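Here the complex is missing one protein chain, while the rest keep their positions.
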Amino acid sequence: MPERARASRRLNAAAAILEATAQCMDADSSVFLMGEGVADPKGIFGTTLGLVDRFGPDRVIEMPVAENGLTGIAIGAALMGRRPVMVHQRVDFALLALEQLLNNAAKTHFVTNGVHKVPLTVRMIIGRGWGQGPEHSQVFDSVFAHVPGLKVVMPSTPYEAKGMMVAAIRDDNPVIILEHRWMHYAEGEVPLQLYETPLIGPALVRQGDDLTIVASSYALLESIEAADHISEAGIHCDLFDLRIVRPLDLSLIIASVRRTGRLVIVDTGWKMFGVGAEIMAQVTEACFHDLKASPRRLGLPDHPTPSSRGLATTFYPTAQSLAETIAALIPEAAHRLAGPIKALENLRLSVPVDVPNPAFRVPF
Amino acid sequence: MPERARASRRLNAAAAILEATAQCMDADSSVFLMGEGVADPKGIFGTTLGLVDRFGPDRVIEMPVAENGLTGIAIGAALMGRRPVMVHQRVDFALLALEQLLNNAAKTHFVTNGVHKVPLTVRMIIGRGWGQGPEHSQVFDSVFAHVPGLKVVMPSTPYEAKGMMVAAIRDDNPVIILEHRWMHYAEGEVPLQLYETPLIGPALVRQGDDLTIVASSYALLESIEAADHISEAGIHCDLFDLRIVRPLDLSLIIASVRRTGRLVIVDTGWKMFGVGAEIMAQVTEACFHDLKASPRRLGLPDHPTPSSRGLATTFYPTAQSLAETIAALIPEAAHRLAGPIKALENLRLSVPVDVPNPAFRVPF
Amino acid sequence: MHLSAHGHVTRFADRVEVISVSGDDSHWEDQLKSGWGTTRFFAAIEARKANSDLVLVDVMGAIVMSGKSQQQGLGAIVDTYAGRARNDDLGNDVSLALYKDMLRNRRIEEEIARRYTDQEMRCPVHLSIGQEAVSAGVCLALDRQDQIVSTHRAHAHYLSKGGDLKAMLAEFHGKASGCCGGRGGSMHIFDVPAGVLLSLPIVGSGIPVAAGAALAMKQRAEPHVAVAFLGDAAVEEGVFHEAANFAVLHSLPVIFVCENNLYSVYTPLKTRQPDLPLERLGRCHGMPSITADGNDAEAVLAVTRSAVARARAGDGPSFLVFDTYRWLEHCGPNYDNDIGYRTPAEFEAWRGRDPLSRMEEHLRNNGILDAGKIAALEADIDSEIDIAFKFALESPLPGPGEVNVYA
Partner (left out) sequence: MHLSAHGHVTRFADRVEVISVSGDDSHWEDQLKSGWGTTRFFAAIEARKANSDLVLVDVMGAIVMSGKSQQQGLGAIVDTYAGRARNDDLGNDVSLALYKDMLRNRRIEEEIARRYTDQEMRCPVHLSIGQEAVSAGVCLALDRQDQIVSTHRAHAHYLSKGGDLKAMLAEFHGKASGCCGGRGGSMHIFDVPAGVLLSLPIVGSGIPVAAGAALAMKQRAEPHVAVAFLGDAAVEEGVFHEAANFAVLHSLPVIFVCENNLYSVYTPLKTRQPDLPLERLGRCHGMPSITADGNDAEAVLAVTRSAVARARAGDGPSFLVFDTYRWLEHCGPNYDNDIGYRTPAEFEAWRGRDPLSRMEEHLRNNGILDAGKIAALEADIDSEIDIAFKFALESPLPGPGEVNVYA
């Protein structure tokens, strides 16, 4: 097969992340990987598979189970000009490392008045489904985003997953990648070459004048499903993939809301004190006189993730619940949206609540 | 002096917290205290002074410097029916303990379907001034408030400091008390007896129809200063002491904004992804059609706390900056507010930026 | 001074040895050269100073217990230390109790593994097959009011301590009748009446919680103890050391039980720690620390009884390392020796030391068990299991209604 023909392939996001990592390690000998399981036979859900054979155990370092200490070690190496990539199989495990991340990683560039840099990338995987329970499913996007000095990114597609991974590794700042486990399955076109997608601003994924939707990570996949269904009923939305939670650049979204007058934000984490609150606050301030109705937020309800599928049914926002929210926001369209909502409900009921929706494997 | 006459005295908040702790330990033998410095000659800025002599080292436990482990130990004791009170001299030190706090403390009641309780109180002191720098001054109110299962309270007055401390200790849930170092100096009437102030809802501190202000912790003291000054120019505000960040009950505030149509929130922590964002989002949703202008937020700018007083001047919201924000929100009053703003500026310039404002020692 | 290994050596695992110290001092330097190692000499010297001639030492040379062989046999020394009398009959009762516990846990987990592919248990499961001797031995040394805190690999601990089987299986099925009402899943099982305080899925997270339970016991002057179960990876978390330091400092009645199955998920111990005995990590905090054969339930029991006696006597915590091996994959119902992180030979060697078969053989040899008795025991257990699964399967799922976020 000629090189040209392989220039872009369909990959799932896990493979895209693996490719990004390998290419960065090839291109720059200062890049190295650390994590619990990075060198094991499963290779972090396939995202680090084979790297230890290629780059050796000095650049693919299997960690002791000691998240705080190893984060400090990664920071120390980063200060000396290395580019460590650390992986946590769950966001939740990184809770142990917050002192290092929120203080030393986030603040050292500021504290040293720009002299030191901390080019650290930390991948954290958001768990969901199969009864994960309360401590294997947390998101904490708004927690990381609260802290100046960190960059916080949430890829939603294989293309972005690769491009943001490359950009994160090359970035001279500490970048937290919040990577949804169910996003790993999503497939899409991924260029073969080493490219980066810039770590600033959202991406417009669907276009329309009736309403603006902002979603990130896995919530984007549900939102696409909703947007496509309601567009069949003639309701067309600007749908943004938020992509970058910090630094937060809302200018495109503000321009959109000025036009649509309506905004719904779908959070991947808890709604209360979540990312949606900040977006809603900033957009409201900027677009107050253009708003036709109050912006709305969807997100996880105000309790920990239950393990049982019996309790999970109403826990996560869905394409259906988003469509219902939109119907409430545009009363004049409510009647037309009944059909799509019903269709989305049927779709939802056709797959178990606790495994990835196979339909989302090829969302783009 | 007859007992009656001492029924209520002027105390500063530090003394009020000490009294609350002593009275709770007297009343309930399951209450005990742990912390770095709880038994030392300074007694956590005086808030634990003398307790070790009265209750012995088994109930006033001087901790090793091991925040995560000791938090887990406190949780284990709480599960067995004890009522531990842990103190951190800075919020920042508790970053090491977040796995225990955000998981085991916050979620165990939920996970065990209501069987277990975690009656733990954790006092964390917010540092400010005298060049504390980036890691001795963080607030993280919105971080704790993001997590269901915790209660998060921020006292602003000696009366509340005592009453909320008592309520926290008696509460069967984990309660985080975010206690501002500069609030310790505030003086006010404090009843002698053991009383609690309920851990729900804000308190109305000043009344008026022109605007609603919500502030918490030390920001309340600045806000009172501002409200009192602008009221001289005929602008009267509903000023709420937020008190309780989680569970967040905004009904009184929503009712107020329905009347005033204007809202300013003053955060003690960073503005971005701060408490003000959630309040603004909820109030906007509830009061959209009553709002005369977009709500506004004040808070810390998007960088770490600098140590130098040269950089601190513009870092913290002040009574002056609040008054200026109000003037911008009520354009028709801007002219009248010029005088009070000037007066507030003069007041601000009359005290150094990095020590507590002596005027706020007697704010009530 | 002549030093020789006592016959009980294997009984107390590879790494705990009994040294009988004879009166003849002349050969000690020869012994040294013959590979005896200096740590044993050191212990022997200490025993001599204490006027003992029988001493139980661990691999680091620390004296676990010592005494006079003429007055007391080793077993008696152990039991004196543990504050319990022991004779052959009780020995057999104890062995049988340990056997039953292991047999029951084995069959329960085998049934979980078998049924897992039905996809009715929709949560991760971490099975303890191969490791049953640890929970059996530890929990038999405990009273009901003693508390245990477990980990992600909690089933065996929960069951050995007396946790309700139905409530456990119902929880795995996500049912309202589960011990967590479906909130927690398999990594959160607990049972208050049985003294299973909590299980926690975050590695190391339960260690200080157990120490805290012990603090409460101490503050209330209760004669109970708390046990923290932990894996060989959990000692890598700093929180282990933080809890250990405090427990020693305050003489808390807590026992840190480290189940060393050589792996953290697929990562071997030697990739995560220098090649040194794990017990050093307890000893450095100043607590008695010992390694025993974690596939020998009696050794586990004896060592745990010593630690429990210490704790109840107010003498503080202990660190117990039990060497053992997990047969199945880290998480899930399958054998996974094919995927490359451990050799089939290693696995077979450990399977050869199956704690259940070893105990069965011991009891058969002693005439306590025969094929008929075993079949009867198995039938009993299987019917209990059937009933419990039926209960779990028939229980309703919880509805999305009330959630207990606040007390």
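Per-chain numbering from 1; labels A, B and C assigned in written order.
Everything below uses one rule, namely that a residue touches a chain if its C-beta (ideal position, glycine included) is under 8 Å from a C-beta of that chain, and two chains touch if they have at least 3 such contacts.
Only a predicted model underlies this, so the values are computations on that prediction, with no experimental measurement involved.
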item	value
Full-complex contact with the absent chain, from C:242, C:296 or C:329	C:242
Identified contact with the non-displayed chain, of C:155, C:188, C:224 or C:272	C:272
Chain not shown: contacting residue from A:46, A:247 or A:301	A:247
Selected residue (touches chain absent from view) among A:19, A:36 or A:99	A:99
Among B:76, B:119 or B:134, the residue in touch with the chain that has been omitted	B:134
Contact set of chain C toward the excluded chain (per top definition)	25, 29, 32, 38, 41-42, 45-46, 49, 236-242, 245, 248-249, 272-274, 276, 280-281, 283-286
Chain not shown, touching residues in chain A	32, 58-59, 61, 63-64, 66, 68-82, 99-100, 103-104, 108-117, 119, 148-149, 151, 171-173, 247
Touch list for chain B against the chain that is not drawn	36-37, 39-42, 62-69, 92-93, 96, 130-136, 302-304, 306-311, 313-315, 354
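Just so we're on the same page, only the chains that are shown with their structure count from here on.
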item	value
Per-chain Cα centre nearest the global Cα centre, belonging to chain	A
Centroid-based (C-alpha) most distant chain relative to chain A	C
Cα-centroid distance, chain A relative to chain C, in whole angstrom	41
Where chain A and chain B are represented by their mean Cα positions, the distance between them in whole Å	33
Euclidean distance of C-alpha centroids - chain B vs chain C, Å	46
Chain B: positions in contact with at least two other chains	68, 99, 103, 110-111, 148-149
Overlap residues in chain C, where contacts from two or more other chains coincide	180-184, 188, 200, 202, 238-239, 403, 405
